[in-house]
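One structure is given below, represented as structure tokens, and several questions about it will come after.
One protein chain is absent from this view; the other protein chains keep their places.
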Amino acid sequence: MGKHDMENFYNKDRFSQYVGIELLESSAGKIRAGMKIKKHHLNSMGTVHGAALFALADAVFAVASNSHGNIAMAINAHISFMLAVQEGVLIATGQEISLNPKLASYKVDITAEQGVLVATFQGMVYRKKETHR
Amino acid sequence: MGKHDMENFYNKDRFSQYVGIELLESSAGKIRAGMKIKKHHLNSMGTVHGAALFALADAVFAVASNSHGNIAMAINAHISFMLAVQEGVLIATGQEISLNPKLASYKVDITAEQGVLVATFQGMVYRKKETHR
Amino acid sequence: MGKHDMENFYNKDRFSQYVGIELLESSAGKIRAGMKIKKHHLNSMGTVHGAALFALADAVFAVASNSHGNIAMAINAHISFMLAVQEGVLIATGQEISLNPKLASYKVDITAEQGVLVATFQGMVYRKKETHR
Partner (left out) sequence: MGKHDMENFYNKDRFSQYVGIELLESSAGKIRAGMKIKKHHLNSMGTVHGAALFALADAVFAVASNSHGNIAMAINAHISFMLAVQEGVLIATGQEISLNPKLASYKVDITAEQGVLVATFQGMVYRKKETHR
């Protein structure tokens, strides 16, 4: 898919929009999204919720894995949390680490200001024969 | 913490509230939460977003891991997705699988109606010396 | 596959034999393997090596996932370590947690004497159309 198709795909992702995630870059092979931390992103301790971090990484994972045109369904994901953050803007940057006809894997890093690592995410998809129209 | 304290803890979890997750049961050793699927939970394919499923499991994980009184910080989590669902109510049920002074592990299953398995989640926390007041 | 075929399948698993893992039970839906701890299983700290624990769980995972007849290829696995052990016999017990035509997931628990939990493992396979023989 081209840049325009990836943006269209992302615009249909209602949960990511609801959480407040913005697609920043979607050129081939480089997907980035951002999330400005707001009150609704916080957990009981007042830091960004692990599930909000997961949502940010997952938004990038979805665009990256569907960017080849075939429908890609997430089959599993793993996230490690390095740092608790309370404010500012978080950036997720994705990278394809393997691709074959049926399966593909992606790595997403989440960083805070000055590039400090907040979380790392790795996810795998099953690639269907069906393509996005 | 008693049932009341766990409910108080959960009520401060702003992200889980925002997503629309409800704590259903919080007696010692048995934590359950529910999420009625709404439009804002869906992904670009019109099924429940992986990150919404993660959020549901994570809400249970947070209550379960903090239920002993010590502050518990998630250090990593793994989720496997078994089934795409579009509507109805999802239930997450948590279980502690190990506990030592510094670390603890939890397993959460997400099921749809009739108990069919939608996703499995496993998470680990680091337990601080500090307790919830 | 029947019990006999699963044993044949396991007997061709050279790495598991080399490590010293024994298939204890392979009736449909219940796979168990054992490993008597020997010097060559230890790590630099003198406790059972994480990779030896992984090998024990993986042996069960391989038999369980191939037991339906289709060739099953591991695509990923996750292991959590709960307890360091130094001697005795370890037992791994597997369970299928999901199965569809292309993908399946398995959970394996490793216990030491008296059933104390040493590690938990979860793995996913891609199921080929090709069957064994």
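For the reader, a short list of remarks on this structure follows.
Note that the chains take the letters A, B and C in the order they are written out, and that residue 1 is the start of every chain.
The working rule: a residue touches a chain if its C-beta (ideal position, glycine included) is under 8 Å from a C-beta of that chain, and two chains touch if they have at least 3 such contacts.
For clarity, every value in this text was computed on a predicted model and none was experimentally measured.
Among A:S16, A:S44, A:N70 or A:Q122, the one in contact with the hidden chain is A:Q122. Residue-wise, the contact with the chain that is not shown comes from A:H78, picked out of A:H78, A:K102 or A:H132. Panel shows subunit A; residues 78, 80, 82-83, 97-98, 100, 105, 107, 117, 120, 122, 124 of it touch the chain omitted from the view. Residues of subunit C in contact with the chain left out of this view: 9-10, 12-16, 18-19, 39-45, 49-52, 54-55, 58-59, 62, 66, 71, 73-81, 84. The missing chain lies against subunit B, touching residues 75-76, 78, 102-103, 124, 126.
Heads up, the rule we're going with is that only the chains that are shown with their structure count from here on.
Greatest centre-to-centre distance from subunit B is found for C, with centres as Cα means.
Once the centre of each chain is set as its mean CA position, subunit A and subunit B turn out to be 20 Å apart. Among all residues of subunit C, those that touch two or more other chains are 78, 124.
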